[in-house]
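In this view, the complex is presented without one of its protein chains, the others remaining in place.
So that you can tell them apart, the chains are marked A and B in the order they are listed, and the count of residues begins at 1 in each.
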Amino acid sequence: MTKKSKINKGSFLDPFKAIRFLWKKPKTLRYPFEPKEPALRCRGFHLNDWDKCTGCGNCADICPNEAITMVEIPELKSKPEEGIKNERPKLDYGRCCFCGLCIDICPPGSLRLSRDYFHIHFKTDTFSFIPKDEKSDKENFLPAEKYSVLKASLTHRKKDYEGFASDLKYSLFEPEQVPMPHVKPEERKLSFIEQVIGYNKEEAKKEASRCLECKLCEEACPAHLKISDYILAIYEDKPQESLKKIFEDNPIPSICGRICMKHCEEACSLSIRGEAVAVRWLKRYVADTIKDYKTTLELEPARPSGKKVAVIGAGPGGLSVAYFLRLKGHEVTVFDSLPGGGGMVRIGPPLYRLPIEAIDKDVNHIASMGVEFKFNTTVGKDILFENIMKDYNAVYLGIGTTLSRSTKVKNAEKCLLALNFLQENKIGKEEKVGKEIIVIGGGNVAMDVAREALRLQHMQYPDQEVITKTVSLEDWDIMPAKKDEIEEAKEEGIQFNPAWGPKEVVLDEKGNVKGLLCMKVKSVFDEQGKFAPSFHEDKEMFLGGDMIIEAIGQATDFSFIPKELFEKFEFTERRKVKVDGNGQTSISKVFAGGDIVNLNLDAVTAIADAKIAAEGIDKHLSS
Amino acid sequence: MISALKKELESAFKNIQIVIPEDNRLTITAPKDTVLTILSFLKDKGYDHLALISCTDWIEEKEFELVYIINSYGEKISIILKSRISRENPQFITTIPVFENAEPYEREIHELYGINFEGHPRLTPLFLEREYEIPPFRKDFDTRKYVEEFFDEIPFVEENK
Partner (left out) sequence: MRELELYFGPQHLGMVGNFSITLKVEGDRILEATANPGYLHRGFEKLMELRTWIQNFPLVCRINVVEPDHMEMVYAMAVEKLANIEVPERAHYVRSVYLELARVGSHLFGLWAYANMLGFDTVANWAMYHHDLVLDLFEELTGGRVYHIYIWPGGVRRDFPEGFKDKIVNTLHSIGGCVPDYDATFFNNPLFYERTKDVGKIARDEAKRLGAVGQVLRATGMKFDIRKVEPYAAYNNVDWDVPTREDGDVYSRLWVIRDEMIESVHMIFKLLDKMPSGDVYNRVPNPFKWNIPKGEAYVRTESSRGELGLYMVSNGEDKPYRVHFRTPSYTHGLIILEKLLKNASIADVGNIMISLYVVAPEIDR
């Protein structure tokens, strides 16, 4: 303002206008008889819901004053495969500044702040406590009638008095995954093109930046890969570092990056209120970005030890044990009856999920370390097991389950078996398929068979009406196949018939397959939980079809082992080979791992068994 | 406006680098003996408010970097003037003849970093209450070690129950 402002000196009587306040009610609250209600978002003492809390420890990592430590509670149980630890946070109120950062980063949203804020006590050690909740702690949380402000403390709190809570829109972690580009269903069902396109560099960095480094995934992984370290290396744009970290525990990243069962993502703390970090796709990004593993890793085998090891089966277990033993300096030979490496992984998963080039990249790298591969060699026919036991210092059995089971209903010999069908299509000559195919089974192998059959139908009968149907004993809620496999199969148009069991294969006059007669399932498991299906024999349904494939499970082929040796083998009650803590069977020179030992039946557990067996073989050979 | 100023500075002084990171900031990097002349040049041009004198410890390059931030009372341009001195036996000259309110800033930097300003009338302690072996804001001063050595070990609080 440029004009001079008015200065009012004021009159002597003006301040006496304030006398009228003598007759007004005072504004001071007579605490504690007139208490003031805190606001709905007040930041007071902590509350923790022990049912939702997983013990991940993110609150302890972010606290700027180091006020939270995680303590182990012996009464609780750890469940690593679901991502639950038996630790809970403990707070020190001498250090806490009530900022609420721990609330904003808690992934399950179990930690909240309440509206209590009073605690007065003579002893200082009452200021450090483990927060609970009114659900699990009935004596310290009182309803409004029994609560008194004069006695308020950490052990005398009000029920239903929640304050600042977590909100997913304003959280410090990102709940949504970077979407992985897929080929669309209309295009992908016409050929065997690989369905998943893969992340590029920016998408991989963005996905890697979501990881909170709580390490719950490392305990859930059967092979205990160092997951948060290799994701950090991807975020810092160093794929070579990342590959070195992966290879410490898993020598087949290109295969696992496409077909692993991702136990880690089930346990990821972000998956509770959002989507897990895409660990499998990030591993695939690293394996695809680095063209030549050997020059990046720069690892050489140790000095030759002079011992020879035979590995039967070039599946994930066999390949891993060959790699780890070769690094220790032993001479390794791998026998397999297929024309290339990979074992069940080579014939099982269809080409749209795992192309042959990806398998060969890993197998060629292991061969370049000095491992000798003898393909098209069936032990028991081309070479005898007794000779192997004589010539080699130790033997590892990674033979897997290669025989398909059959339903054995009437005329079942007219049906195809799943593994034969998949193997012929992948590495043999293409099967001629019918226009209406029925697949019996509800597991992952049945999904693979059905989706492969659908593609072959579209390729062999273009522009004609074709259909693939599945029939399974299990209903939707207990169907053993993975949820995303079932979703993708539905998108491609496969017709499902759950809770029907096969009764009889119906043939026409010429003896060709006409259809399948089914009966309604009453229950699949009996009271003890054993597999014992029961049916309503009177409720029947006829499904028409000109080709039936059975995909109901597999068994192991032990025929190459001579009878005297086979009787010395010990089996567990679930009919798996019994091994000790070093992977050694009851026969001294023979070690085993993979599908014949464990119950998970996937690749990464086979790699875990192989790592244990490699240490065991090394100890056995040096003693 | 700002590019005209840049041209004038470049023609008047050699050996300086000028960067314009955005439309109302100018950053000048100058050797240490020209700092006073540049400051008086800017003051004559109308930039007569010294906002801040700060110091950064680049321990790997073994240098201290003194930063002068100058504003003008009418425009929104801020000028940042930076100059480096060595970390062993750091010495500099005071800027009180040009800007009178530089006195407490230099006193604070002397106390917390150990830089000696020649010509300053009173380099007495400002904030700290005792002597330290290494001036405390340098990067090689370890705060956790200091707490453990100086204060008695406080026992960790145990839980009640």
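Throughout what follows, a residue touches a chain if its C-beta (ideal position, glycine included) is under 8 Å from a C-beta of that chain, and two chains touch if they have at least 3 such contacts.
For clarity, every value in this text was computed on a predicted model and none was experimentally measured.
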Touched by the hidden chain, restricted to displayed chains: A, B
Listed residues A:Asp125, A:Glu174, A:Glu194 or A:Asp546, member touching the removed chain: A:Glu174
Which residue of A:Phe12, A:Tyr31 or A:Phe531 touches the chain not shown here: A:Phe12
Residue of A:Cys211, A:Met344 or A:Val379 in touch with the missing chain, whole complex considered: A:Cys211
Residue numbers in chain B that touch the chain omitted from display: 24-25, 48-52, 54, 56-57, 67, 69, 73-76, 78, 80, 99-101, 103-104, 125-129, 136-137, 141, 143
Missing-chain contacts mapped onto chain A: 1, 4-5, 7-12, 14-15, 17-18, 21, 27, 38-43, 61-62, 64, 97-101, 104-105, 113, 163-164, 167, 169-170, 172-174, 208-213, 232, 235
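Rule of thumb we're sticking to: only the chains that are shown with their structure count from here on.
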Between chain A and chain B, centroid-to-centroid distance (C-alpha), Å: 54
